[in-house]
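Structure, as structure tokens:
Shown here: the complex without one of its protein chains, the others still in place.
On to chain A.
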């Protein structure tokens, strides 16, 4: 029973008291570099400054991002302190100057940063603690992978281990955590656009890290960390203000793991229950006080599993009567549902007379825990402990075999003596025979021969007359003895041979399945890194040890491509062993002939015509792999090499495909230039010369100048298209987004094309009240001009062209329809390719085949889409449809 339930818990008041007089810490937490933490922090700081607080930037890394630098511009920045380090001058935050300046708020970027040696604290978070202690508020930024307890999880998710970590305590004591969130797709887009600054890590590791799957997982982790924090504050608040649980807000799940229970099923069930209810869950290992010191408690494994699955894990020391304490714990932690493994079955008398803590706990929970849902889980581990039953097959060991032989003979003799009275002496030999066969099956030939020989003498000594001597009187008994010896050896031999065949078969089966498993994983791997990851994780699992794979990097130097468990460093001795294996194509390192002192054994990975890398392995106890393991590893290494080679080849193939595509474009461009650039020039030169001919009437002169003008304009459009295309091709196109009125845009495009459009009837179907779209007006005008120009080019004079737009959700659909010949079937996509034309050759309509490709480039740069198809009324003609985002409607006054 608790002494007084409404008195605030003094320990819970402590953190609140410690905050008095201290600065408040706000952490901007993100899932990965590049999500915009620093930006968010600066914005928040500017708001604080506008409210009148004095803000000082201790250290902020803008990494050259213009938008971040713009925010920095009018904030006060503390000059950094120079440090002489390794022959270079480096800079760190000037902690003393910051504290002496006594701002209301200090901005200190990158909480996980490690300071240079020579500064006061090893880590930046320690600097921050000191600043907080001086009563200064601090804003800081942190990526979730730097949180200490999440470090393992992140390493498992991403395959990259981060060395700079921040203790969870710092995060727990933060006054506020703000999650800076960016969907993975947008982050990847930012990365591609070069907007993400990544510290100097290998490019491949970075690519790995920014895979979409990783980012999604990290994002979830960051969200959960932020959410946890809110929940933790709630709990603290409850404890500090003596509010009793359970609160209805968040109904947590608690799994109890008493001593002596395997408990993993219970953990899994608790995890599923928590997931379904979208709540947090707790796992508590119960150690009985009286049992302390009896070694590692059994539920340790289950607790580790729980931690891996995301539970908050703790250990409770309980006495033999733990019910009250557990109920109290559950109440304090806002638990609604309790999961408990069922106690192992025992005779009811034993349960009654000497109840175990586990059984008492169950009884108390049933009696007093009315507030809680109770789930009992059968502990299925006991009956199926270890792998499926199969005869144990042990390798040969002469000393042990001899011992077992003696033991077997002794036991058999004891049995034989016991039943001597009921059976004829000859039959007793069968008992010994049984022992011989059993030994052969279990231990092999050596043991069976030893047993047979020993049995021969003991049987002779104990049972043949005269008993208790080695003499034999009866001829028949002598014969029995000899026959026994022969039969024993023959059957033992047979049994032993059977045994070794079984062993060999099993080894082959295991090896096959290991290899098969790996080849299945490797076949599913789509990239070099996937194969590497599959290889190291598989090899590590097979060996129950560690595995590492090194491959040549871009400069041809061996570098770590992947490791399990994740590892990014390797010792010099190991590296030289790896190099030896790579250069000479033979095993090197631990347990081999070369550099045996290295911790790893390296096997070369050889492809058909080149070396692809080396596979390093280390067993947990440092022993060398036995020959069978070595054979298996070599077979695995061959498979890894094959898989890597497959990936390399397909990458080469993709590269050559890109190259041939570039080649195709180049030749299309050449032919286009020679045809499209020349044709108007021919007309211009011809008409100009024609003007000089004597005897031309004013009408003829007019016609010739008209030709010059029109052809000149055509040439201009063509060159403009080429320029636009090259701008698009370099990715230099960044739409300058403004609200754009589509009716105005249509008017401007029509004005620019007034000459071309004169013979046509252009109908604009855009509601004047259509809200503006968000886009670059100049670029979007170009899109309309290109499409209208195309429509005019393929229409007969006098035909109608329609330009319309309509709101669809948060976007606008814009379409242009003509009455031309329509698109050839199957070319709806091809029209957006460069240098595509509806009709090829001199007889075709003139144009560059670039117009629509440019449109697609511009529209996609706006986050929109463009497609071509048949007219909506299925009549003759083409319809081009664009989809563009609406501008923010509330921008209008």
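We adopt the following convention: a residue touches a chain if its C-beta (ideal position, glycine included) is under 8 Å from a C-beta of that chain, and two chains touch if they have at least 3 such contacts; residues count from 1.
In this text, contacts and distances are computed from a predicted model.
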(request) Consult the UniProt record of the chain that does not appear here and report its protein name from "Oxidoreductase", "Aspartyl/glutamyl-tRNA(Asn/Gln) amidotransferase subunit B", "ABC transporter permease" or "Response regulator". (result) "Response regulator"
(request) For the chain that's not shown, point to the residue among A:81, A:364, A:594 or A:720 touching it. (result) A:720
(request) Consider the whole complex, including the chain that is not shown, and state which of A:285, A:341, A:492 or A:777 touches that chain. (result) A:777
(message) In the whole complex, not just what's shown, which of A:72, A:438, A:507 or A:748 touches the removed chain?
(response) A:748
(request) Tell me which residue among A:223, A:764 or A:813 touches the hidden chain in the full complex. (result) A:764
(message) Across the whole complex, list the residues on chain A that are touched by the chain not included here.
(response) 712-713, 716, 720, 723-724, 727, 736, 738-741, 743-748, 750-751, 762, 764, 766, 768, 772, 776-778, 780-781, 803, 891-893
